[in-house]
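Quick notes on the structure that follows.
All protein chains of the complex are present and in place, except for one that has been dropped.
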Amino acid sequence: MDKSTIVCRCEEINVDEIETVLKMGAETFDDVKRITRCGMGPCQAKMCVKHVSNLISEYTGKPLAEIPPARARMPLKITRMRVLAGTESHASTVKAVFEEGDPDEK
Amino acid sequence: MKSRTHAEAYDVVIIGAGVIGNSIAYHLSEQNSQNILVIDKSFPLSGTSGSTQAWVWVHTKTPSSYGELSLFSSELYPYLERKIGDVEYKRTGGLAPFFTEEEREKALKLAESQAKVGIDIKVLSRDEVLKKEPSFSPNVVGATFSSIDGNVNPFRLLELYTRAAEKNKVDYSFYNPVVDIEQQGDGYMVHSEKGVFRTKKLILAGGPWSKQLGSFIGLDIPVKLVRGQVLITEPLAPLLNYTIGGIRQANNGEVLIGYSKEEVGYNRQGTLDVIQETANMAVSFVPALANANVVRSFSGVRVVPEDGLPIFGEIPGRKNLYIATMHSGITLSPVIGTLMSELISSGETSLPIEKYSISRFA
């Protein structure tokens, strides 16, 4: 396996890009994911999480048992916006920006 | 990256490798050759900076003085990019839609007050909104618009701050929680899991964990935690021309939606309730999003000072102890880094910062 071998197919991230983050001190799949986007593709890491964990284990010398799994995120499966939106009108926690004067609040 | 195991002396120790801590480290390292260490209990982007909408947003920030600070910061972005590299900063212009006529009144008032500090806002009619952003819902009544707003890639931003600082010989210690802080004369001893560091100056940039850092040294940091959940679609063909309050399209075509506000402490587990409300908002703003696939959501914990405004500067009565904690840190990081590094190295700042001192809560 050479450095240009693809690890994450969805986002086309190779071994070299992952090793660069490991050199910075990354220790978990989510660390690698945020910097490289590896795992953020349509399969949501199903195809790459194991490979990345193996690379982390090789690089850091830590056993796989110390490399936590990727965090689960909803929706667990790709879901059409229309289906999620349903018919109820939106409630209190999500507000129109202007109503608050500031998009991230104050 | 060296792993640091025993006591070492630094000129400056920064606790927190989020966008705020790293911006300060980078700007400080550009100014002079101080010995700087950044410590993080985890890895960059594990805190709020890795779970953010990342708008560089100005025009609706009030009071105007806060709007002005945001304006300065966004004006620094192009220069920052020239120095640290491409952080995918795009000044798209920002639209904040409204859906009732009463809101138009408020919009006009906002435009008037922001004009005084140089933030140019247009209040658009329905037709003007739809002309600018044809995919927007025809139910819109109007919008405020400013060309100064935009967005940035937060992952790239933090990575490049870190790399630039590293190049300037800043040391990093990751996966190293700070467990106690001790004042010693004019300096501080920082106790961490991997060892003790002695430093002349100490900066608390712990984001949502600021309260805990304060407690190590007997300070109450008046902030609250506010969770936000954001939906992400699959990459879509170009759909949005502007950064819209609540929705933006990233460079790769993904659309990010939402910003719920929930006070649930550090809990980052999302809920379907909010995800569905957010989807609902997406469709009512931009009806075409109904056909998009949602691939994931994420949630982040904002740290929000009790009065909503940033807290930064030296802590009164504690020599050489500084703090920088705020919401909208992505927008503000260039200006905060600049002002804090001025303050730390010379004791003076190019803009007045008194109103952001923590002493206002006393």
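All chains are identified by letter, namely A and B, in their written order; residue positions are counted from 1 within each chain.
The criterion applied here is as follows: a contact is a pair of C-beta atoms (placed from the backbone, for glycine too) under 8 Å apart; a residue touches a chain by one contact, two chains touch by 3 or more.
The working rule: contacts and distances are computed from a predicted model.
**Student:** Given the options "Sarcosine oxidase subunit alpha", "Probable glycine dehydrogenase (decarboxylating) subunit 2", "Branched-chain amino acid ABC transporter permease" or "L-cysteine S-thiosulfotransferase subunit SoxA", say which is the protein name UniProt records for the missing chain.
**Tutor:** "Sarcosine oxidase subunit alpha"
**Student:** Let's see if you follow the contact definition: name the visible chains touching the chain that is missing.
**Tutor:** Counted over the whole complex, the chain not pictured touches A, B.
**Student:** One chain isn't shown here. Among A:7, A:26, A:40 or A:56, which residue touches it?
**Tutor:** Of the candidates A:7, A:26, A:40 or A:56, A:7 is in touch with the missing chain.
**Student:** Just the residue numbers, please: which parts of chain B touch the chain that's not shown?
**Tutor:** 269-273, 275-276
**Student:** Using the touch rule from the top, list residues of chain A that touch the missing partner.
**Tutor:** 1-2, 4-7, 9, 46-47, 50-51, 64-65, 68-69, 71-72, 74-77, 79, 83-84, 86-87
Assume only the chains that are shown with their structure count from here on.
**Student:** Indicate the whole-number Å distance between the mean C-alpha point of chain A and the mean C-alpha point of chain B.
**Tutor:** Comparing mean C-alpha positions, chain B is 20 Å from chain A.
**Student:** Give the list of chain B residues in touch with chain A in this complex.
**Tutor:** It comes out as residues 1, 42-46, 50, 53, 55, 57, 60-62, 66, 96-99, 103, 106-107, 110, 143-144, 155, 159, 162, 172, 174-175, 226, 231, 233-234, 245-246, 258-262, 270, 272, 274-284, 289-298, 302, 304, 308-309, 327-328.
**Student:** Which of the residues in chain A end up touching chain B in this complex?
**Tutor:** 23-28, 30-31, 34-35, 37, 40, 42, 44, 73-75, 78-82, 84-86, 88-91, 93-99, 101-106
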